[in-house]
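Missing here is one protein chain; the remaining ones are kept as they sit in the complex.
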Amino acid sequence: MMKERDWTDRALAEGETMTVAGLTIHLAPAAPSCLISGDLEAAIAALAPGGRSIGLFQDRPLIAAIRIARDRALLVGATGEPGWHDGYAISPATGLYTCFQISGADVMDALTEGTGADLTASSPAASLQFAGITCLLTRQGKLAELWVEAAMATYVTSWLMGRVPMKSA
Amino acid sequence: MSGWRHPDLGTEIDRSKPLTAEVDWTKIRGFQGDTLASALLASGPRTIARSFKYHRPRGLYGMGAEEPNALFDITRHGTTIPNERATLTPLTDGLKARAVNASPTAERDRARWLDLLHRTIPAGFYYKTFMAGGWHLYEPRIRAMAGLGRLDPNTNPPADTPTRSATCDLLVIGAGPAGLAAAKAAAEQGRAVWLIEDATYLGGALRWRGGEIDGDDWTDFARATDTAILNSDGRILTNTTAWGAFDHGLIAAWQRRVDHDVHWRIRPAETILATGAVERPLWPAQNDRPGVMSAEAAHHYLTLYGAVAGRQLLIATGSDASYATAAAFAAAGARVTLADARDVSPDAPDGVRVLSRQTLQAVHGKTETWGATLNDQYHSADTVLVSGGFTPSVQLHCQSGGKLDWNAEKDALVPRPGTSHMKVIGAANGTFGLGPALAEGATAAGGLAPDTPDGTNWRWHPARPDIDASGRIWIDLQNDVTLKDVKLAAREGFTSVEHLKRYTTLGMATDQGRTSNFPGLAAMADATGRSIPETGTTTFRPPVRPVPLSVIAGRRRGDLFNPLKRLPLEDAHRAQGAVFREYGGWLRPSAYGEDEAATIQAETKAARDTVAIYDASPLGKLDIIGPGAQALLDFAFYNRLSTLNPGRARYAFLLRESGIVFDDGVVLRPSDDRFVVSASSSHVDAVRLLLEDPRQGRFDPSQVAIHDVTQAWTTLTVTGPRARELLAAVGIDVDVPHMGVAENTWGDAPLRIARISFTGDQSYELSVPLPHGPALHARLDVALNAVDGRWIGLEAVMILRAEKGYIVIGKDTDGLTMPHDLGWGGPRDIRGDEYLGKQSLFTEAAMAADRRQLVGLSTTNVLPTGAHLVPLDGPCRSLGFVTSSYQSPNLGRPIALALLEGGTAMQGAEIGVFHNGDVQRARVTQACTFDPEGERL
Partner (left out) sequence: MQTFPCPFCGPRDETEFHFAVEADHPRPENAPSDLEWAAYLYAVDAPQGPAREIWLHIPCGEYFVMSRNTRTRDVTASEALR
């Protein structure tokens, strides 16, 4: 058979931190999570009372409903029984998303390299195309949080680690 | 009789840092700050290039992107980049340059005799000649003789150019006087201004012409602009070319830096264009001789680099603006004659001889200039500087949809206000002269016009190629297009500028018509008795100047180019010795052993002998949840799913509205309110978005949810006669009926078991949430060894399913396959309710008897996949093709699946299989060749 490309890059491991030039990248441990759809307010009230819906590059508390769409969110920090619950649906999804926590001097450089979306525009959805794939983007203080579906974690690691830092112009 | 280095002049070179470079194996010297062009000019040799078609000797003409002649293959640190312009190449120590299209060197080019044949190779000669025996006989040699640059196959530029998105309040493109004035005025009002400039320094023409602004030297004004911009949160990018204006105001800019380039995508709230103008040449006979230069370019080299074009200069012009150039050369010690086309000329500068009412008729020389003829009189000169006016650089305005108007007073095509979203100022807007440019720039940004004593009148005497003149006159130097070619195009009916361009190739070279578009359209206008506005211009498209593909491709190479999805258990599989390949966008084990062919056969056999496990995690898992789920699925799927009982699974097809099969798979119903659609791993997103369409459009989305949880679960499929034994040993309860699904636990982990078979043996798909995958894998691995089982890769799975005649979408189906072609006509015949694609299943084409249908093929050897099926007698035509083909270790013979015209009715018949000119025989069988009764399930 034909010799194919040997994919040798690897993803950051959970809890691992790496630094390259002006960027520190840490893979947050997976918190219990689920996808919720439908009446999001009712879902949050039932699963994570007091929780909020978080949009693009907005500050996220530990328990939060990261808004993916008008009627769909990733609830991080809480989960529930799968199925229909009187107005909303739950699918357990712990581990579905990998969370890259990014800090350092080059954070904005890296983010504006990944997306052309206006991060200051308070978009209600945290979902976007980043580095060519669909991701979620939130914040925790100065940490940028990039949520990537598990199978693309290796690619995003390579993308972040292989960044070419700009020495001051 | 050639260029020389002035001992003192040169504002942008550092004489304390000398550099050496090699051009066509000849060493030349220069300084830090020189370009290759300025160093070449100062070094003396006149002939530095050979023209594209005629291989005529050529010298340096211009100073920037408009340079038509000085193209070189540049080697730096072992990397060779072809077709770089010497004018845009900074001189670096050890740089090696080779003239393109010349062998062995530009001076001694072997193909220079081609010019003798010029009468036989005018524009478009290849449409009329070199026909006998076919063009393919002549093409390779003709292409070899006319070309630019040589590609070094070893050149592999690093993928280190990031693309950065940015927004700003005001983008000013160009840092000449107009751009500086606009940027400064805006920044002083507190606006965030981005100023981008092509050159290394701000100033534009101020850098060589100089000037006084607001009582100080222009450099103070530039510095103040710099400060104002940085103080109001703006940015200045030099060595940056705005190369394209795209939709909705997006500007693409290429920034060249020492460490690595950056590609900018800028969305400004407002854009001001201040890109200046390019000097036009004049068109005497033999105007392409080495030693003929743009006057503005020569002035540029003199001031910035101290590279003096010659010692005996003739400046042919029609404007006051060239007088400063003449004065500068005279002050530098050259003998200068200025030939003014106008009746009345201003006073001659010191040391300059001025002649009025002059017409430049011819240039004389060969590999250098000897002199020129003006008004039928010969004048000696080693350099002829020409100035025929200026063409505003309006490309970005036009790319944004802007229109141009002919302004006879300015002798230029200028932007029509309001036709693009950009404000155009300065020379780009036909506003020539320092005072007017400063005023227009400041006003555009709502500021006050800076002051300058410079009152030079930039009006010039209109200059055009004389279509009645004799002698060889070049319009496009780089593509070797002459005035005669333009007249030829006119005679042959190619009178539209778009046809003129493509017939003669005028304006299609790397200088993109900067010095040739205007004279070309003017000559065509003359030749066809039209005005310039009537003749029009060609369309400007990005890039404004050549941009390396590596800049646009950015970092998308290697691991970042078309990345694959990766299995959570990848390391575990590697530890087992798996060889990985790409399957449907995922990296998956093909087989667990280096000798793939043998390993695949052994795995396929083991799967039916004992038990095998494969990683089925990529198989899509779309949760469909809610009271509206049944109605949505009944509409979206070909097979009714509302009748699927909880705890059961059903094989179903998704059709497009055209009736074509889009996906197949098993739908599980773990509980009353939940379905799980197993979308094919290669297009899970597509299936999800196809289902979202009716969910959002036809149905009420608040009653049904679609969750893609494919990547939240690890799925390992245990298959084979000893599967139950293995699972019992691991403590997994396997009391699940065939095509059933159960949700249990394994330890503290949720476990879903689906008893679905893709292999034809008893198969159990075990799914656990991602965090529990490694534990399940480890436990199964131990148990596997105990029952003599194996891990198997995708290749073995592909053979196992083919033995059962199970299809793979897109492999055993194509863009025409409907469900009844696969033997699934039932739902079509039974269902009265509406579903996706229903109407298309009843068209004449859908009901035809000779449709291609899925069959099996029996042969003596493994058929090539894709081989066409043909009749054994009669005219040869394609009846279909082989879709899957393998050696089956379980049957001990080759097996194949195919789509065959009318195949269902041809059971037992023989057909031909066409491959590489040969036809072999095959017998049509059922698709399922192993255990057709399904007893092993």
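Letters A and B name the chains as they come in the text, with residue numbers starting at 1 for each one.
In this text, a contact is a pair of C-beta atoms (placed from the backbone, for glycine too) under 8 Å apart; a residue touches a chain by one contact, two chains touch by 3 or more.
What you see is a predicted model, and the numbers here were worked out from it, not measured in a lab.
Of the candidate positions B:D748, B:E844 or B:D918, contact with the hidden chain is made by B:E844.
Across the entire complex, the residue among B:E657, B:D735, B:D788 or B:D850 in touch with the chain not shown is B:E657.
Within the set B:R688, B:R722 or B:R752, the residue that contacts the chain not displayed is B:R688. Within the complete assembly, B:G697 is the residue of B:G529, B:G697, B:G892 or B:G917 that touches the hidden chain. Those residues of chain A that touch the chain absent from the view are 56, 68-70, 72, 115-118, 121, 123-125, 127-129, 134-135. Residues touching the missing chain, restricted to chain B, are 246-248, 250, 265, 267, 401, 657-658, 688-689, 692-693, 696-697, 701, 834, 839-840, 843-844 (touch as defined at the top).
Operating definition for what follows: only the chains that are shown with their structure count from here on.
Centroid to centroid, with C-alpha atoms defining each point, chain A and chain B lie 30 Å apart. Chain B contributes residues 160-167, 237, 257, 259-260, 262, 265, 267, 555-556, 559-560, 563-568, 580-582, 586-587, 590, 596-597, 618, 623, 625-627, 671, 673-674, 701-702, 704-707, 709, 711-712, 750, 769-771 to its touches with chain A in the complex. Chain A meets chain B in the complex at residues 1, 4-7, 9, 11, 30, 35, 37-39, 71-72, 82-84, 87-96, 109, 112-113, 115-116, 118, 132, 149-155, 158-159, 162-164, 166-167, 169.
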